[in-house]
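One structure below.
With one protein chain withheld, the remaining protein chains of the complex are depicted in position.
On to chain A.
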Amino acid sequence: MKKTAKLLALVLALVLVVSAFTGCGGTTVSSSTAPASGASGSGTSGPDISEEVTLTMYLIGDRPVDNDKVFEKINERLKEEINATIDVKYMSWSEYEQKYPLIFASGEDWDMIFTADWCFYNAQASKQGFWEITPEALETYAPMTAESMYPEAWEQAKVDGKVYMLPMNYQELTAYVWMARGDLMDKYGIESLDTFEGAEQYMQAIVDNEPSMIPLDVGSDYDRQFVFDLLWNVKSYARDDGNYAVLPPVNLITCVQENDPEANVMSTLDADIFMDTLNTVKDWRDRGFWSRNAVVNTQNNTESFQAGKSALAVMNINTAKSLYATLQAEHPEWDVRVFDAMNGAPATIQSYLANGMSIFSKSKNPERALMALDYLRNDEICHNLFCYGIEGVHWEAVGDHGLKSLPDSSNYAYDSNCNWGVRNDQFWRTVEGGIPNSEELTENWKETARSGRYITFVFDDSEVKNEVAAISEIYNSDYKLLQLGFTDDPAGDVEKLKAKLDAAGVDVLQEAFHTQAQAFLESHPE
């Protein structure tokens, strides 16, 4: 009897073990990937397009309703020209930070992906995640791109002297704007949000009178740093002896005074404007301008605004353009208004790397992918379909450089389908009937806009990987809290954070930054 009991117990235990092992892949995710299957480039001499291929393209965002209709048209064209079709896959904004690196390691078969300096370009390029685009390949497979690409863009895209991305062919100006509810502004007698005082009054009015709303519902994802970054920039440019440049990548919290010929780098915590910025965000948080649970909120502030849960959103002007059109259609009663949030700080001329397209290093058809990208960028039909949708359904042309969004554009909105990597100045159209004060905003910024001194600086972290790992961890935990103003004792918490940074080896990291920044200044004289 006892024997049977023991056996039964054992069988039961085995059942438990087996069920427990279904989660066994957790820490060994990476090890289930297939090993490299040989070199990726095949040695064809000229474009051989006899074999029909389907290319898989990864984009970021939510799948537009009419995506398939648009790509059916694009594919018609591509099939005719290069005997290839594109199958599009989307990863949503809420998951791309996790998913993006994993699809490279997953062994999945795909070909092209959206990338950018803010979207893993350097990290994936230095881990050989992308197929190298040589000048010869460009000449052979993407002749139109070879002709139209801005030379600066090509230079900027180099990582260790090699290019892995086709940066957008488009000069972009970015600046932060506020998007507010006109109906609520009128209700509480707020005139304008052009100054921080106006914005504060508005948010305070919401806190006091609209208990069901959060004034500015910032999330814990990429938009968590918008408010901090905005305040930091304004204070930085207001300084008398030169502004600070936060060196990329931002997760290493290192900055340098832009006009410093010695390039003496320091931690952002040591910059004289840090405490001031921190005190403002802390004040805003304490007044309830964003949720006490902002650090666990995975919805970003534009989504929350769109859902009517918050009264204000901060975003860059390009996001605002497309969101404005959508909201005008969905909620005309909100009377959405857009205000310049820059408070005198200059707008930034984006690096070309702010958007681009790359090819996967293990793509089975990298050449054909390059040809397809060539068409998406430089063929007016493909470019316009991808960027604006189907003419006559989603938009109609107004003159040579304008377009009008048609009602169906809510199913495929203007310039908001992760098409940014193929934007081309040559075919670019701006929306008529977009933000009413758009002209005025852009005029203001154009005069002062500048591209930062260090905008093309690329940090080589190969010698300091352990420090990078340790400091990124701090950035994503303790520093993230400060950026959202979560501190009851600013001075004390900053001191604690500095001690942690010291322990993580910030000296070694800054040494490396200093050397590289000096070298950068020498090779890139103003």
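One rule holds for everything that comes next: a residue touches a chain if its C-beta (ideal position, glycine included) is under 8 Å from a C-beta of that chain, and two chains touch if they have at least 3 such contacts; residues count from 1.
Throughout what follows, contacts and distances are computed from a predicted model.
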Protein name (UniProt record) of the chain left out of view, among "FAD-binding oxidoreductase", "Hydrogenase expression/formation protein HypE", "M48 family metallopeptidase" or "ABC transporter permease subunit": "ABC transporter permease subunit"
Specify the residue from the set A:173, A:295, A:381 or A:449 that touches the hidden chain. A:295
Contacting the left-out chain: of A:321, A:337 or A:480, that is A:480
Given A:56, A:124, A:409 or A:424, the one touching the chain that is not displayed: A:124
Looking at A:382, A:468 or A:517, which residue reaches the missing chain? A:468
For chain A, which residues touch the unseen chain? 1, 4-6, 8-10, 12-14, 16-18, 20-36, 40, 97-98, 101, 104-105, 120, 123-124, 127-129, 214, 251, 291-293, 295-296, 298, 361-362, 465-470, 472-473, 476-478, 480-481, 486, 500, 503-505
